[in-house]
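Note that one protein chain is taken out, while the other chains of the complex remain in position.
Our next item is chain A:
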Amino acid sequence: MTTQTLDLASATHGYRRLLARRAWLLALLGMALVCAMLVDLASGPSGMGLLALLDGIAHPSHLSATDQVIIWNVRLPYALMAVLVGCALSLAGAEMQAILNNPLASPFTLGVSSAAALGASLVIVFPVTTLWVSANTAISISAFIFAAASVFLLQAMSRLRGTGVESLVLFGIALVFSCNAVVALLQLVATEDVLQQLVFWTLGSVTRANWDKLGILALVVAVVLPFSFAAAPRLTLLRMGEDRAQSFGVDVKRLRFFSLLRISLLSATAVAFVGTIGFIGLVGPHIARILVGEDQRFLLPASALTGALLLALSSIASKLIMPGMSVPVGIVTALVGVPIFVMLVFKRGRQL
């Protein structure tokens, strides 16, 4: 340690340089995301290249009917869905890690995805048929309700006297197991046909995207994002300790309540539309943290960008693994996510 003291000018300089570097990193992440999205748009079994695709969007008259369908019903919605879902899950994960003060918190590890899977499975096995809701919509709605309910359960637990944030994490893990058990039970009693649907749903995939879903998810992200960013300074202080935050004027209970509300909206909507996509919500914030540090004013946007980037890359990979068909992106994220997860656990182990 050097004991050389700094003057105001050099301390200011150091701080300014730090902020500038972070702003740069955010910009770089944004550019990387745009590139990944373009590559994602340009790849697919039909072999339509990026130029043809952009030309087709600019001049619809140049296109055959098949190509129109490929662009508007496949390439664009899938690519946009990957970006939006990655953004939503990763942002939810970042907020979760901040308010639960736990690096292993994410919508996937704390049961939101499992609850959604349970909701979806129930409707797949016991179909709800009404005049105004199609079977697929009913599945999404049920998944959303269960996912949101799981976060509200977490919320209710946090209000109980004597529950610390550690017990919330344990409760989330318990929720994962209970939901998975019920889903397994449903799979056991399901007919072969239904079983296939069940399994397919639990493997998250952006191929469920359509413009309605995209619109809803985009709206949710657009509404939640500003509130989330506005809470960033308070979340940073919460990371420095609950007592400290409270005594510096942060209403911690209120912060936690609204943060959980945002988390439930983001993760439940994302999971309801595309199924279980694990690890983005866990790994995205961790990579962002390595890049821009713990200041949530940078960490939250960086997490959103990193998550989107990761899922866009996974989406590209899912088309390349088996030529001619796209593997559900949930499988890809899990395959890539598991090694990173293990790495993080070991890294954390060394710190303790």
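General observations
Operating definition for what follows: contacts are C-beta pairs under 8 Å (C-beta built on N, C-alpha and C of every residue); 3 or more make two chains touch, one makes a residue touch a chain; residues count from 1.
The definition used in the following text is that contacts and distances are computed from a predicted model.
Entry comment: the absent subunit's protein name, as recorded by UniProt, is "Iron ABC transporter", drawn from "NADH-quinone oxidoreductase subunit A", "Iron ABC transporter", "Long-chain alkane monooxygenase" or "Glutamyl-tRNA(Gln) amidotransferase subunit A".
In the complete complex, the hidden chain is touched by one of A:213, A:262, A:289 or A:319, namely A:289. The omitted chain makes contact with chain A at the following residues, 1-8, 11-12, 14-15, 18, 101, 162, 233-234, 236-237, 239-241, 243-251, 289-290, 293-295, 351.
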